[in-house]
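We show some of the complex, not the whole, and keep each chain where it was.
Chain lettering (A and B) follows the sequence in which the chains are written, and residue indices restart at 1 in each chain.
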């Protein structure tokens, strides 16, 4: 169930390379084009919600589109060009075409003095304004004079666009995977998650599943609010969920727990990360971050955690032009996919069994449950796993409970349960 | 609500200087004079309970008064004089006037060999006897011969005297502040607490209060037993309480939890001390200490903790003549007042709110709840506090719960709640 072939990894890099240049925002054609490209990989349904639609406390904003933008210096030379890098324009900038003094220009420019070569990423969704982002070095080279600023954007009645992709399982219980798609040319944040989510869909679609999986490709905040608002009646089906963000950098994995703190998804993620033996971080829920903020708002309180590598704001490339395709690591993408699949596999397999022979141990040797074992050490631990499963399968412990108590890998516990079930020593309840 | 001006600090030192020379004990005129002086500062009612009154398992003892006492050496010179230091007489010493040999004298003398300059403080409340306390140096200089011992005390039917001061709030729920007033010329133990309690009353009386505050100025042990015995029907109104003891030394604050261990007062004290950033100690309840022993006896089990600086018995000056006015630190007195006020403020403000917009976050920006923010970092943390309050205001978390979970200062959380309430996003329940 696990693993990404080199082929599919290449494939995902192809996907991200195509998506990278698009100028995404919380609305507009950038998101539409992104979702259309994703449709070549997985069967996403594209949904449109009209500007002005009330979604809880919020209103779907005007649709923003941009065709071109630049700054020309007093000599008439384009010194900042949207066509070269879409981060140059503050997202949701209002249209403008005029000559401004250097002083006024500077008041509308954003730079990163600590990283003078990098262009920052800025937005102004809910306050109408205009602005440019450029490297600090470039800003410092500007001389006095009148500059022509041009932003050919539009902010009009239109739609908020998002993608949804549903993979039915044998039950109506759902696992939610949510990915924000509103960032322009930033790679880790969040092309990495679009690629990982696509791969997860592809891999899951080949399996026989207990859970149904719902994938959301949505603009951050307003997207999850819109989806929750329009799908309130369906929300109770969501048993577990992961928000994916920044899953392609070289760092180790960070799992941020759901508001519940000890939900099955939280324990499943912790178990998979522990079993992996790889370095990782578990952090408690806080109401700051990605769309888990909405899924875990008190009126919903869904069991949705956030799966990241290096968390937002803790790597210098975050929200800058340095978060580009080169910042991604193929092995990190593959590892994120593998760990998420591990979590889903655990949830699929995390059932409760009852020991059919609860009084004393059954005679395992008579059933060949010792001899079927390969190496000595390996055999010992498989035997121990069987003893733990038998001892704790009293109807109150599921396999994850048992793995936690036994301090053994979930896979070992699950194999033990399968083995014991085959010999009629255990029954799923 | 916080802070002691230098003026009032001076004032408190004036108060303590006047109280210092009085020979207090568990009964007698020393306590009466003490309470009368305190009445100049706060409206204490002085209560008298007659000798012989049954108070639970105890009986109010005879009243003890002392006018004079001394030891004269064989040459007829006063070598120990009660008028110079009232610690020289064992409290509750029976009257005596006779000549005794050095050997017999020594059997009735108490010293501190480890601190040869200091005079110890000793009592013999419940066993009729007589005795003197003196410096070890002085004891060692005594030569053979007959000494005249004179104690002009009386132990007669009379009263136990205590003070009570009630500050009504808008509800009948009470916060108890209890201070022992039975020690003679000892400053930290417990003039410091009389001064602090007086200041707390003064400061609280200027505020609009939810809780009613009851101040007790009582002799240790027998005083709290008497009060509880005579006010049993009122005890259920006490929601929170602090016993104050040794609150003026240079050490950091020690808070000893109530028997309940996790009462609101215990958590409030811990939060205020943590928020202060200052060094402090939290200790679990134990049935040894001050009057919390009685308030926390199993038949009452009140939520009463003990607020101290350096705990009894852990500083060498404890119960010696070295616990004098010079042992006190004005800044410690001020800090004790400030921390207690912080605890009361937290209790006053610790309400439960309900998020009126529980499904997803409300749009804070639209309401200017971002722009109203000053500095960047300061703004971020205020925004985070608002998100925490919104996220946890589901009816099951009060503001203290939220501050604890958010690891943020209670003040920040309270400000956030006020801010959100003003914008009708939150409602007190």
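Going forward, contacts are C-beta pairs under 8 Å (C-beta built on N, C-alpha and C of every residue); 3 or more make two chains touch, one makes a residue touch a chain.
The shown structure was predicted, so the numbers you read here are calculated from the model rather than taken from an experiment.
Shown here are 2 copies of a single protein sequence; counted across the entire complex in this file, the number of copies is 3.
Following the convention adopted for this analysis, only the chains that are shown with their structure count from here on.
Distance from the chain A centre to the chain B centre is 55 Å, each centre being the mean of its Cα atoms.
Against chain B, the residues of chain A that register as touching in their complex are 55-58, 126-127, 221, 224-225, 228-229, 232, 259, 286-288, 293-294, 296-301. For chain B in complex with chain A, the touching residues are 355, 357-363, 365-366, 384, 387-388, 390-394, 406.
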